[in-house]
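A protein chain is absent from this complex, but the other protein chains hold their places.
Going by the order they are written in, the chains are A and B; count residues from 1 in each one.
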Amino acid sequence: MSTGSGPGAGHGGIGGSTALLDVRDLSVRFQRRGREALAVNSVTFTVQPRQTLAIVGESGSGKTVSCRAVMGLLPPAAQVTGSARFQGRELIGLSDADIRQHCGRDVAMVFQDPARSLNPTMRVGTQVTEAIRAHQPVSRRDARDRAIELMSLVRIPLPDRRFADYPHQFSGGMRQRLMIAIALACHPRLLIADEATTSLDVTTQAQIMDLLLDLQAQLGMALILISHDLGLAAAYTDDVIVMYAGGIVEQAPTRQLFSHVRMPYTQALLEAVPQLDRPAHSPLPVIGGRPPDPGAPLAGCPFAPRCPRARERCREDAPPLAEQEPGHYWACWFPCQDGGPG
Amino acid sequence: MAAEADVAPAGPRSRGPAGRAVLTSPALRLVARRLLLAIPVLWGVTLLTFVVMNLLPGNAAQEILGASATPAEVRALEIRLHLNEPFWIRYGHWLGGVLSGNLGSSFTSGQQVTSILAQRLPVTLELLLYAFLISVCVAVPVATAAARRPGGIADRLSMVASMAGLSIAPYVLGLVLIYIFAVRLRILPALGYESLSQGIAGNIRSLTLPAISLGLPIACFYTRLLRSDLVEQMQGEDYVVTARAKGIGPWQVLTRHALRNSLFGLITVIGLNLGTLIGAAVIIEQIFSLPGIGQVLLQSINNRDVIVVEAVVLVFAVIVVLASLAADLLYAVLDPRIRYGHSAA
Partner (left out) sequence: MATQLPDTLPPGGAPVPVSAPARRARRWTVDPEIVIPAAVLLVIIGACFVWPLVGPVPPPVGGSILNAGLPPFSPGHIFGTDPVGNDIFSRILYGGRVSIEVGLATQLIGIAVGGTVGCIAGYRGGVTDTAVMRVVDVLIAFPALVLALAIADGLGPSEVHVIWALSFFSIPAFARISRAATLRLQGQTFMLAARLSGTRGWRILLRHVAPNIMPQLVTFGLLGMGVAIILEGALSFLGLGIPDPGPSWGNMIALGQGTLSASPALVLIPSVFLFATVLSLNLLGDGLRAHWGAR
């Protein structure tokens, strides 16, 4: 459940000097077949120390790309503009050597598919020690000891025996724990979990999420959860950002977002989650249509073609993201009112 | 998928350095199966050779005695060499001999085939090995350097060079090398072979130009293959992103992660390509006057010396089959997914 965070709980737009991560007007462009695609459109948010933030959206919403831009993990073809400051230090535009300095050490990432994210031909222990020795000049023996510590921290049983095993000898959940161990190797201040539980079954998902939160409390990290799963966001985070078509469309403290949904898109996402109390055999509500092509941006609100509340103004004029209620931002001309969709 | 009851499973799972000794059933079964499959292939090859040699006009007796011999003399020799017996009987005899370890004797020289092989085979094998080493030692570093920056200068240059290199015929390359290094620069011998017993330096010198002629075009092929695979790994595979996210440098990501996985693909191709290498070696031996098995083959075909031809073909086929098998086996040993089996709890 959402833990009370330290100072600066919930984000303000101008988190300022206390913010761990301060992202402003971050945009990412790709060249594809001569056309330019805008994958991330002027995204602004902050992350406070020890805060848990969820970034929610469907595939292609730009949630992964924006975080990878912060880590510096995008391919060279990507053009990144804007600012992302980590503890005051600008990350965008850093040289490769500087990016490597900070990757893994200040910010670490856990990826979606642990089966493919671990090198199949390298022993897991080596993969963990590699992460350690990338930033700390320790001997092999010390690195090995530290790796075993990390493996038990993420609750892998018999870590010293399993140190020399290969990834395929572990189950999916265990592999994800290994990924977490790798990410934690150098005590990052910020951990980004990119769909970290998506490829796991529900029970394992819960276990991994509990692990992540315990580790967060134990190590005092901030955590960004990237997901398409609103349930996850609701259950585990302090604050939520909803992204669509490369931009932020709603952001608020979790409680507030879910009790006072404003964006029709967020509303539709909520409704699309299967509920136990729906009448039997009723059709699942889906959001018709598809997200816009990032290479061919539309005028007006990007969600307008699919929005049940859209009117003329929506198609002509893109609504700005603004703090319409204290702590609660959204970008809509005709937001939902309390008490269900209007 | 059940919830994680990930207790270390009991059972014959190898672990750690000592585990290497336990090449349990999967690998051995693989070997056994492939060997069994190889036998009909080898049998087919020998049969085919016999058929082909048989279909050729003329026979060994005529070749030995020459054009001036009388029909009676030829007939007499034929009977002595058992050439008058029907096809199946002759093949049967030969096959029986092989299975009991006797490869027969040459029609022309009477020499035991096994001793011919013992004399000539090592030369060819040494040439092949040398060429192979050259090809790998060129391909791996060049491909890695090229893959470091796809589209960069090193990459483009090496791709152009390797495309040119693999378009050159080995025999042309051999002649060009002879012209440059033997005729003009005079630092390497054009012809002849020095055996190991005559000194290792001379031995290597005499094989250098032939090995380069053989190895360089193949090296170019491997370079392109490896570079392509490396780039694919670096751009497409998730574990590469994980590695980069750890903050390790691009060279290390390339060599410690991508290269490992790409070398597997290369091993298989190397095994498959050995047949071509052998064929090219025959011609190279001719150009450089190396007393290898290629020369023996050419002469024996000329002389209709079926026994020797069969033996050489059998040796070639065995080498090809074994190389293919060795590649598969190496794969099985090196790829931990096969070696340790799929034993996720």
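Annotations
The definition used in the following text is that a contact is a pair of C-beta atoms (placed from the backbone, for glycine too) under 8 Å apart; a residue touches a chain by one contact, two chains touch by 3 or more.
Being a predicted model, the structure only gives us computed values, none of them experimental.
The chain that is not displayed touches the following shown chains in the complete assembly: B.
Taking the complete complex into account, B:172 is the one of B:79, B:157 or B:172 that touches the chain left out. The hidden chain makes contact, of the residues B:77, B:142 or B:225, with B:225. From the options B:49, B:62 or B:242, the residue with contact to the unseen chain in the full assembly is B:49.
Counting over the whole complex, subunit B has residues 40-42, 44-45, 48-49, 52-53, 55-58, 163-164, 166-172, 175-176, 178-179, 183, 217-218, 220-221, 224-225, 228-229, 232, 265, 268-269, 272-273, 275-276, 278-280, 282-283, 286-287, 297-298, 301-302, 309, 312-313, 316-317, 320-321 touching the chain that is not drawn.
Operating definition for what follows: only the chains that are shown with their structure count from here on.
The touching residues of subunit B, counted against subunit A in their complex, run 1, 3-4, 6-8, 13, 15-16, 235, 237-239, 241-250, 256-257, 260-261, 264, 334-337, 340, 342-345. On the subunit A side of its complex with subunit B, the touching residues are 71, 73, 75, 96, 100-105, 108-109, 111, 113, 116-123, 130-131, 134-135, 156-158, 161-162, 164-166, 168-174, 179, 182-183, 185, 201, 203-204, 207.
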